[in-house]
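Below you will find the structure I want to go over with you.
With one protein chain removed, the remaining protein chains of the complex are shown where they sit.
Each chain carries a letter (A and B) given by its place in the written order, and its residues are counted from 1.
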Amino acid sequence: MAIKKISGCIGCGECVLSCPTDVLRIGDNGKAEICWPEECQLCHLCRMYCPVDAITIDPEKSIPVIISWG
Amino acid sequence: MPQTPPELTTRDFFLRAAAVFAGFPVLFMLIKGVFSGRNAYLEIFSLITITAWCLVPGQFYWFPGNRFLPLHLRSWTLARYHMVIGTLLVLLLCSHPFLLLLPKLFEYGISPQEAFFTMISTPHAGVISGIISWLLLATLGGTAWFRKLLPLRYHVWRQLHGILAFLVLICGLHHVLFLGRHITPLITVIFILFALAAAGMMVRRWFDIIPHAKPGRLPPSEGNTDRLKKQGHQPEKKEAENEF
Partner (left out) sequence: MSSEMESTRRQFLAGAIGIAALGSLSLSGTAQGEAEARENHPQIDPDALSTKEHATDVLVIGGGMAGFFAAVKAADQGAKVILTAKGRLGASGQTPWARDIFAYYPAHEEMSLKDWIKAINIASHRTSNPKFTRQLANHSLARVNDLKEWGFFDSSLYSRCFHHQLKKRKVETCERMMITHLIKERGRVIGAGGFTLDDGIIHFFSAKTVVLATGAGAFKPAGLPVCDLTSDGAMMAWRIGARITGKEWNDTTTGLLNAPAATWQRWRKDLARKPQVCGTHVEATGDLGLNYEVWKEGAILPGLPDANKEQEVKQFPRGPAVHPATGSEPAETKPGQEPKVHHAALSTPVFAQGLPSGGAGAGLAPHNSEGLAPIDLNGQSTIPGLYAAGDALGSCVTGAMELQQGASLSAAAVQGAIAGAAAARVALRQETRPAISPDQKITIRKEILAPLKRNRGFSPRWVTQTLQGIIIPNFILYIKKEKMLEAALAYVEELRDNHQPLLIARNIHELRLAHETANMILNAEMKLRASILRRESRCTHYRVDYPRSNDRDWDCWINIFQTNDGTMGLEIQSFDEEPAT
């Protein structure tokens, strides 16, 4: 599921800015929303930049992953 | 020989009341299935903060002048509980924005200072109400601890205390509902009900409305319950439980 949920968001926008793959946006309620979890590369930058530890991330990905072998 | 119901002591009363108010958060967190993903410190921190918040309406219930309470309860003991819990609440709730940042000291992410600055400079309604609640709460705590130093007469101070408490409740509720990370529709409803009940008690005390005042009860004044106790008034257990 990649980036799983955001709870306790204060709407500072740090995660939106720091996501390299543009997964998040600030929604109408002024809080960050997970818009395109398919793009999440599980890099945890959003979590590291979040001032209030609002983000939880799952090690699995929501879409099938193509790898060389496995 | 009819069994006389055991008398509810102030301590018993307080423990039960606190269990009702503080028991909810634990229940919610268990229902909601927390402890998933975040580290143990943050989960425990959340639990403590939620407990603290849930005890806030409790403070409106077990303040000494609340005439919902069984009349035999010893007012000064109750006052002491009110004060101890109040102190604890103020300390916990005032420190929670800082405690939240504590893990950042040990993680290689942004520093606690950066996180704090980002936090307070975010123009989100929930953040603003949080800052206001923090200031109100700090004032509430300060004026309570240093009441003796203030040039205020007791009943003026009591009114001030009440108003501040009421404002903390409103602002705090806004903050909790907008930013609380464990907020679900059910918890929203319960928190609003808690707050309404607290506000109800406040308003009732304020306008001196006693919906089911018993004849023979004395007008509100300091220590009336003690006096009643001295007069040998024995409230029935049933009644006590109902009001509980």
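Keep this in mind: contacts are C-beta pairs under 8 Å (C-beta built on N, C-alpha and C of every residue); 3 or more make two chains touch, one makes a residue touch a chain.
Because the structure is a prediction, the values reported are computed rather than measured.
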| item | value |
| --- | --- |
| Absent-chain interface as seen on subunit A, which is shown | 2, 17-22, 25, 35-36, 38-39, 41-45, 48-49, 57, 59-70 |
| Missing-partner contacts on subunit B, residue numbers | 107-111, 114 |
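Keep this in mind: only the chains that are shown with their structure count from here on.
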| item | value |
| --- | --- |
| Subunit A and subunit B, separation of their C-alpha mean positions in angstrom | 36 |
| Subunit B - residues contacting subunit A, complex | 36-38, 42, 100-101, 103, 107-110, 114-116, 118-119, 121-122, 124-127, 179-183 |
| For the subunit A and subunit B complex, residues of the former touching the latter | 4, 7-12, 14, 30-31, 47-49, 51-54, 56-58 |
